[in-house]
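All protein chains but one are shown in place.
A, B and C are the chain letters, set down in written order, and residue numbers restart from 1 in every chain.
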Amino acid sequence: MKVAVVGASGYTGVELLRLLVRHPEVEISAITSRQYEGQNIAQVFPSLADLISLPCCEVDIAKIGSEADFVFTALPHKTAMAVVPGFLEQGCRVIDLSADYRLKDVAVYEQWYQEHTSPELLDEAVYGLVELYRDEISSARLVANPGCYPTSVALAVAPLLKNGLIDHRSLVIDSKSGTSGAGRSAKTGSLFCEVNEGFKAYSVGCHRHTPEIEQTLSALAGEAVMVNFTPHLLPVNRGILSTCYAQLSQNVTQGQLVALYAEMYGDQPFVRIHPGGQLPNVAFLQGSNYADIGFVVDERTGRVIVVSAIDNLVKGAAGQAVQNMNVMAGFVETLGLDVVPLFP
Amino acid sequence: MKVAVVGASGYTGVELLRLLVRHPEVEISAITSRQYEGQNIAQVFPSLADLISLPCCEVDIAKIGSEADFVFTALPHKTAMAVVPGFLEQGCRVIDLSADYRLKDVAVYEQWYQEHTSPELLDEAVYGLVELYRDEISSARLVANPGCYPTSVALAVAPLLKNGLIDHRSLVIDSKSGTSGAGRSAKTGSLFCEVNEGFKAYSVGCHRHTPEIEQTLSALAGEAVMVNFTPHLLPVNRGILSTCYAQLSQNVTQGQLVALYAEMYGDQPFVRIHPGGQLPNVAFLQGSNYADIGFVVDERTGRVIVVSAIDNLVKGAAGQAVQNMNVMAGFVETLGLDVVPLFP
Amino acid sequence: MKVAVVGASGYTGVELLRLLVRHPEVEISAITSRQYEGQNIAQVFPSLADLISLPCCEVDIAKIGSEADFVFTALPHKTAMAVVPGFLEQGCRVIDLSADYRLKDVAVYEQWYQEHTSPELLDEAVYGLVELYRDEISSARLVANPGCYPTSVALAVAPLLKNGLIDHRSLVIDSKSGTSGAGRSAKTGSLFCEVNEGFKAYSVGCHRHTPEIEQTLSALAGEAVMVNFTPHLLPVNRGILSTCYAQLSQNVTQGQLVALYAEMYGDQPFVRIHPGGQLPNVAFLQGSNYADIGFVVDERTGRVIVVSAIDNLVKGAAGQAVQNMNVMAGFVETLGLDVVPLFP
Partner (left out) sequence: MKVAVVGASGYTGVELLRLLVRHPEVEISAITSRQYEGQNIAQVFPSLADLISLPCCEVDIAKIGSEADFVFTALPHKTAMAVVPGFLEQGCRVIDLSADYRLKDVAVYEQWYQEHTSPELLDEAVYGLVELYRDEISSARLVANPGCYPTSVALAVAPLLKNGLIDHRSLVIDSKSGTSGAGRSAKTGSLFCEVNEGFKAYSVGCHRHTPEIEQTLSALAGEAVMVNFTPHLLPVNRGILSTCYAQLSQNVTQGQLVALYAEMYGDQPFVRIHPGGQLPNVAFLQGSNYADIGFVVDERTGRVIVVSAIDNLVKGAAGQAVQNMNVMAGFVETLGLDVVPLFP
């Protein structure tokens, strides 16, 4: 199967290449990068030396589209929707890693981002959170790969919302992301010396992942959910950890939650509920597609605290995209994703 | 003025020395360390070479007490209360950096820690959060230096609670601490490779700073406050950032909060409310005694999010202890604490 | 094929497990750990959750030996030679990751380490640097897996020494290692706050890898080589970078060196000479078994500077051990080692 990676020189792009070069059913037909056009990708990312040898080319939709079965678009929002319709017209199936096709309501999209140039595709696009929407994904032509924060949050609280165990108005979500989430563009705020030995909250009350989180949580709850979502910048390369707080709307024990989460995630190959009540640590899933989830019932305050961890570049981006491709292509879901986490 | 540092070989101990060697009114009369007894402290901590030359000695209360006006006890809880009464009997004024004299209610102490061996001192001990209890501290014989997390939380939400602006049952406190907060003892969990590139929550629902936080917040609110407090371990040396969430109990604007915080902290030399709504970052106060505070009113959810940052070893420990000493001794409060933050 | 990992709870141990759980021809029959005896290894290292479920057991040579074809001993020196002879007697083939069987001359071993308890095995033991000793390794019963620093140094300068291009008396080797090289034992010097934001040289003039380096380099040169080897501690989890300096004994151009290194390493699957003169960076081979090598001829001073990088836990330990196993067992040399480096 031939796949193209459009936008290969960002951290999501190189992560897609890391996974795809080892995928047994995939041949990479083209990669694009405006910044490095003409350069071999193995020179741009020496980590890939001896593993791939392809020049970065420009985004020629007709040429790339005619040679690829699947296209991954790893572009910034707005840029993505400028090319996705073209690839679909060429008969490709598309997994878009931007935010452009994630929100179902064009008005919400336009309120948080900008004008949408292909709103007619929003209905067709399937939200690619495999653990919730596997069936719809399998036959999709266009999959909107979920955002990193929304993935970590949705998996964390899905069992609680689906079973009506919490008062969703009390939901507080405190998330922390590694710096690769800020992308590879050269900004002062992403410099080593600005991030290292630092820690801060950012976009408090206004982060663009808020409506995406609320859309998924509302679908799970069966009514409109509105949350406080506060992202923070962690001085690590990879990893998101989300700490979610909610008032329990009924008495639940720790044991009952274990059973509940096991029921919902027992068959999901990439969700791990650590034994013995261990809480997740982003150090334990580096490079892998796992989502690790733990929880504590706090009887003093009647709240449940759920903690989830993912590698933002894998389950939060490129890994989930390959997982979507596997489901869409009818491959075993874990194909090419059997990466054991690197620790330490 | 002669001061002794009892327990000089932990991170709090060396931080006390860093500040005291430059303090213009202080002479260090003795330092103790069981682990390094007989060794010169400048060999234990080469950062202090050429700045101090004193051997670590054992804890001889009579000898040390007779030669010091002030004693800083930088010992683990339980060990601290084994020596504090002795130093008081020797006529010293004591600033205890452990948890042993922070909680007013001996039953609460014994529930979260262990049996208390000098409960008769709890009434006399003054909780050393200068911004709230300056007058009581000035005449105190024994000051219980606040915990690092409780300092960051109390300063963050004091203006809100004091003015009755929030529903305190909705308080959620998500804190993140640098690794020096875990101390200098050789534990696997504190090894570089276990912490670096990692991030986790710990002691969820059961951290011992919880009752200390609740004691201060209850005093501010005038009624019993119970909170969710969740600490996390940050892969940085120094810094605590606390993100506090609460439901507003009345309409307040961002501007009104600025005025309220300015009113409460305008005269406090170590509290900074950044101009222009900038939120704090632990990178901006390394080595200094500042507490930086910022806040956002989220009109969508009716919540206020307050973010505070301190250097856990300074305002969260040694710096606050020196600030307490200055107040107790009648010095200018900032004496010896005019350290400009190191950035980057 | 059944393999046992003796000493599974150090960083080398968990790294062996990371590689072996995915190895298509291997079944892990037993793992040992004194510290965690009885505990499931997936609870000790949550990174391995859902991937392996085995209890740590004690080192019962008879039992483990009778059930395993290959035994990896990932124990400290001295402890290793206490068990290796027993496993050999049980008919196992052994890959020993300690220093105990690396030095051919028992007197040198005893000068740098301690008394050797099974010197009779030194002759038989094969030094497991596959790129140099592949044939001997394939039929070996006991392989001494090379040290991390010696691996990085030997691969860097082998082509120069073998071709007599440098004056070996001028060799200066300045190496820098990530902190996982210091092991997982709880020592103050390995604590996060002692290593982070720090950098130092250590064991200057007396590091135990010196005789191992000199043994390999002497074999390559055909005469006794003596070097200055200075290790440094890097605040990263993984990676060794060695910068090697030597006086050229004849005129050589950069291009001639490219040809020379290509000739020696062109067929070696795990050695990469980056195109275009790019020098290696430990960031580009995290988790992989690659050794990356670059070099610069400095015409001003007549020296050549060779820079090599490896992941100390992979090519410097566990990966090289699996590579040795593959060669010994007649598998494809890269089996189970097709890990694409993680970047960033």
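Note that contacts are C-beta pairs under 8 Å (C-beta built on N, C-alpha and C of every residue); 3 or more make two chains touch, one makes a residue touch a chain.
If you're wondering where the values come from, they're calculated on a predicted model, not measured in any experiment.
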item	value
Contact with the hidden chain (one of A:216, A:237, A:289 or A:308)	A:237
Candidates C:12, C:237 or C:324 - the one touching the absent chain	C:237
Which residue of C:43, C:138, C:249 or C:281 touches the chain not shown here	C:281
Hidden partner chain, touching residue among B:151, B:286 or B:308	B:286
Chain not shown: contacting residue from B:46, B:255 or B:330	B:46
Absent-chain interface as seen on chain B, which is shown	11, 14, 18-19, 21-22, 40, 42-43, 45-51, 180, 197, 237-238, 272, 274-276, 278, 280-281, 283-287, 290, 292, 338-344
Touching residues on chain A - with respect to the absent chain	11, 179-180, 184, 186-188, 190-197, 235-237
Sites on chain C contacted by the missing partner chain, in the whole complex	170, 172, 174, 176, 193-194, 196-202, 204-205, 226-228, 230, 232, 234-239, 241, 243, 245, 279-284, 286, 296-298, 300-301, 303, 305, 307, 309, 344
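The definition used in the following text is that only the chains that are shown with their structure count from here on.
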item	value
Whole-Å gap separating chain A and chain B, where each centre is the average of the chain's CA atoms	38
Chain B, residues touching no fewer than two other chains	193-194, 196-197, 235-237
